[in-house]
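With one protein chain withheld, the remaining protein chains of the complex are depicted in position.
On to chain A.
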Amino acid sequence: MTAAVFFGCAFIAFGPAFSLFIFTIAKDPLRVIILIAGAFFWLVSLLLSSLVWFIATKATNAQDLTLQKNLLIFGSIFSVILQEVFRFAYYRLLRKANEGLAAISEEDGPPLSVREMAYVAGLGFGIMSGAFSMINTLSDSLGPGTVGMFGDSQYYFITSALMTLALTMLHTFWGVVFFEGCERKRWWVIAVVLCVHLMVFSLSLLNPFYVASILPVYAIMLLMAVWAFFSSGGSLHNITLLWTCKTRLKPI
C-alpha cells in the first residue's frame, strides 16, 4: 500500500533469514549449494502436495465453499506431512553425499559436519517456505489498494510478515533437531517435529484471530529454538562463556 509497508514487511519477514545467509552461508560454496538444494526439495514437496489438492478440487464441486475449504485444509495437512518426508529424504541424500566426500578427503572427516548441514538444510526449507508464502503478498503491497475493505483485518500485511518470519525460523530449528534425531536414531524426534509442524499449521487456521495464532506460534518458536540450541551441542556453559567473553571459565 505504501513503500513503508513494503519495506517494513519485507525486512520483518526476510531480515533474519537474509542476515543468516550473508553471515553464515554466503562465504562457503558448499553451504550455498546445500541451501539451494534444500529449497529445491521443499519446492518438490509443495509441488506434489498441490498436485494432490488440485486433483481433489477438480474432482469435486467448485461451488461448495465449505467443501473447498476443507479440501484446502486436507491439502495443507498432506503438504505438511510431505514436507517432513522430504526433509527425511534430504537427510538421507546429504548423509550419502557426505560419506562420499569424507571417504576421499585428505582431512580427517567430512568437509561439512551433520550439524552444519542440518542448519543449512533447515534454513533452505525455511527461506523457500517464507518466500513462497510472502512474495506475492509483498508485491501486492506495493500497488494500490485498501486493506480490509470488506471487513477483513487491517493488519493483514504485518501479520503475514510475522507469521512468515516465525515459519522460516521454525523450519531452521526443525531442520537442526530433525537431523540430530536421525543421527542418533531417535525416531520419536521425527514424530515430535511432525506434530509441532501440524500444531503450528492448526494455529494458523485461527487467523484472523491473531492473538490466538501468532502469540502461541512465537512461543512454540522460542521453545524450538531452545531445543535446537541444546540439541546442537549448546549448553548453559556455552552461554556463560558467551556472556563473559571468555574462551573458558577457569584457567587451566
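Basically, contacts are C-beta pairs under 8 Å (C-beta built on N, C-alpha and C of every residue); 3 or more make two chains touch, one makes a residue touch a chain; residues count from 1.
In this text, contacts and distances are computed from a predicted model.
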{"item": "Per UniProt record, name of the chain withheld from view [\"Tubulin--tyrosine ligase-like protein 9\", \"Presenilin-1\", \"Cytochrome c oxidase subunit 3\" or \"50S ribosomal protein L13, chloroplastic\"]", "value": "\"Presenilin-1\""}
{"item": "Among A:5, A:67 or A:101, residue touching the chain not depicted", "value": "A:101"}
{"item": "Among A:19, A:50, A:113 or A:154, the residue in touch with the chain that has been omitted", "value": "A:50"}
{"item": "Listed residues A:12, A:37 or A:192, member touching the removed chain", "value": "A:37"}
{"item": "Missing-partner contacts on chain A, residue numbers", "value": "29-30, 32-33, 36-37, 39-40, 43, 46-47, 49-51, 53-54, 57, 69, 72-73, 75-76, 79-80, 83, 101, 104-106, 111, 128-129, 131-133, 135-137, 139, 156, 159-160, 163-164, 167, 200-201, 204-205, 207-208"}
